[in-house]
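Up next, chain A:
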Amino acid sequence: MGPEELVERIKSLLGDFAKDIKIWKNDYIEVEVDKENIEEVAKRMKEFGFDHVKDLTVVDYMKEGFFRIIYNLGSYDNFELSYYIVGIAYNIPRDKPVTKTLYYIYTSADFQEREAYEAFGITFEGHPDLRPVLLSPPVAELKPLRKDFVVKEDPEIITKKK
Partner candidate 1 sequence: MSGILDAIIKIITWPPLWQLVVLGLLVPLGVVIFILWFERKTAARVQRRIGPYHVSPKIAGGLQLIADLMRYMFQEVIIPKTVDKFPFIVAPLAALILSIVPVVAIPFTSIKAYFPIDMSYSLIISLALLTLSPLFIILSGWASNNKFSIIGGMREAYLITAYELVAVLAFLSAGAITGSFNLVDIVEAQSGVKWFIILNPLAFAAAFIGVLLSTSGFPFEIAESEHEVVAGAFTEYSGLVYGMNMGAAYLKRMIFSIMITVVFLGGWQPYTPGEGFIAGYLVPSIVILVKATILMMIFSFFRAVYGRYRLDQALDIAWKILFPLAVLGFGLGLLEAYLGII
Partner candidate 2 sequence: MSGIIRTQGAQVGFNDLKLPGMWSRKIGKDLYEIFIGPQHPGSGHMRIVIRIDGDVIVEADPDMGYVHRTMEKLSEVRTWIKGIPLFERMAIHDACNVTLPYVRAVEKLMDIEAPERAKYLRVLLCEINRIAAFLYGFGIFGVFLGHSTMYMWPFGDREVWVELAEWLTGARLTHSYPVFGGVRRDVPAGFTDALRKAIRYMRKRLEDYRKIFVDNPVIRARLEDVGVIPKNLAIELGITGPNLRASGVKYDVRLNHPYEVYDQLDFEIPVFQEGDAYARVWQRVEEIKQSLNILEQVADWLDKHPRTPILHDKFWKTAPPLYKKIFEETGRAKLGAVYAIMKVPAGKAYERAETARGEISYYVESNGGNKPYRIRIHSASARNALVYKYIVPGHRVMDLPAIYGSIDYFPPEADR
């Protein structure tokens, strides 16, 4: 199954929910949806054969003012689908980072939603155990993966010592 064919099938599966579908580098398909429909989309994708969340990525577009939440779905059981990763992406505003959890559809998203919560401060409504997983609570409050948390990496390659 070529990527184009998969895109067609996803289009017919999701109908109007899919706002935009892009193919990146032949094996990564990014499907843009709306925040409101995410649960329905996830349910349909799971029935379609994408049975687990490979990873949950949040990208901070600080200048544009939104977070892009991407559930990268993969398949274990279906050999043809397992070649592809489908990223279900939707945007939420930076100043109100609240969204719905997919924990009850994809159990594999459990810790990853906690990670997104600690690193970006995104609240997943309905997640039963939303607390930091890697960071300690005081550090998690700084939301370290947001772009406005700046890490000072010494860019200077010329030293003045000695």
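Simple rule for what comes next: a contact is a pair of C-beta atoms (placed from the backbone, for glycine too) under 8 Å apart; a residue touches a chain by one contact, two chains touch by 3 or more; residues count from 1.
Behind the choice of candidates: all candidates are chains of the complex that A comes from, given by their letters.
Just so we're clear, the structure is a prediction, and the values are computed from it rather than from any experiment.
Applying the touch definition to chain A and the options 1 or 2 in this complex singles out candidate 2. For chain A in complex with candidate 2, the residues that touch the partner chain are 24-25, 27-28, 30, 51-55, 57-60, 70, 72, 76-77, 79, 82-83, 85, 87, 106-108, 110-112, 119, 123, 128-138, 144-145, 149, 151, 153.
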